[in-house]
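Every protein chain but one is kept in place in this view of the complex.
Let's look at chain A:
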Amino acid sequence: MAGAGGDMQWCLSQAKGSLDDDVTEADIISTLEFNHTGELLATGDKGGRIVIFQQEIENKRQPQYRSEYNVYSTFQSHEPEFDYLKSLEIEEKINKIRWIPQKNAAHFLLSTNDKTIKLWKISERDKRPEGYNLKEEDGRYRDPSTVTSLRVPVFRPMDLMVEASPRKVFANAHTYHINSVSVNSDNETYLSADDLRINLWHLEITDRSFNIVDIKPANMEELTEVITAAEFHPHQCNTFVYSSSKGTIRMCDMRASALCDKHSKMFEEPEDPSNRSFFSEIISSISDVKFSHSGRYMMTRDYLSVKIWDLNMESKPVETYQVHEYLRSKLCSLYENDCIFDKFECCWNGNDSMVMTGSYNNFFRMFDRDHRWDVTLEASRENSKPFQVIKPRKVCAGGKRKKDEISVDSLDFNKKILHTAWHPQDSIIVVATTNNLYIFQDKMN
């Protein structure tokens, strides 16, 4: 692994997607996830499709080409549905993809839209049986009378075919929109969370799920808080956390009771009274929560910052990183154009020393926890040539703008990076702009 973040030099390796400025709605990337080895990268889009990229293994030995990812499989995961009872369309947009740890040659992942979770099996076929006695190669049956000798069919190599097939469909368990899916460390169960409830499933059982969190008030008029994200602890199979629109994170222990409405820990940072405004609550709403790989920390993303929490300390985060503090004075217009409701995600690197999250203008931010160093980078084809180190960017909040800086008013709020992913074992990062995927690698001399 590379050293301190400050030593890192990121180069654009690949940019995937349409070059058009006109974005087709269906192509908008809605989720991004590496598998546990980093060999596979899954993306989901608004059109309900999943595209899986595979790392070129031969290139792994040549460090400068190790981040070449090519399409491995493409399939339609979810279709648009119409709920006739409510006269509402159910979007096919893929909200989350989570990989199941690999047990055999096939790969399994969970993908979900607003209402339905599906377990997909992705398997390779590179051999096919040939030499049947009763069948021709094209499948036609042979006249038995023409068979004069018997042979044993053998497997012969064929062009690699990657097949994706839905193995399980977990439906009809969510009234509200599913925002999270998380596989338990026991590899048998997983949770799915919507705005008001969290359900626990067994991967093998589709017709039953257990409701483990329910924050729906008896009188919906009293609703003031929703669940925004949920995740299982990476090692403790009885522990999970869920975040809320009020900026709190609750940790629950499933051993305590069947319905985990009472949290075992609640993480909340008291509000800074000097920063109070009508938008305080909205910007405190947590859009993503991620445990560290070690399981000792968790990271939350709210509108303006990333916070690292020690699971043993509920009163405040141990680290806070400002993503784009210059937006604080623009909250009113961001409220007006709805950008204040954008849900940014965040991710850890493989050894939990760095974290990354997206911003506007196709900028994304990286924070080195150990060395207290941060950088703003841009995902753009114009400003990056393959294998050239990309330049850090800087936003000028006010006053005199230096030469290479960009002023806050020039930021393009339609170009937002909501989804980022970090290779679990290597310094390779993937960043999704609206409809393009950018893969960067650390130069590593």
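Criterion: a residue touches a chain if its C-beta (ideal position, glycine included) is under 8 Å from a C-beta of that chain, and two chains touch if they have at least 3 such contacts; residues count from 1.
As a convention for this text, contacts and distances are computed from a predicted model.
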Name under which UniProt lists the unshown chain, selected from "Small ribosomal subunit protein bS6m", "Cell division cycle associated 4", "GPI alpha-1,4-mannosyltransferase I, catalytic subunit" or "Septin": "Cell division cycle associated 4"
Contacting the left-out chain in the complete assembly, out of A:Ser18, A:Asn337 or A:Asn351: A:Asn337
Residue ranges of chain A at the interface with the undisplayed chain: 84-91, 114, 175-177, 195-196, 218-221, 223-226, 228, 245, 273-279, 281-282, 285, 328-333, 335-338, 341, 409-414
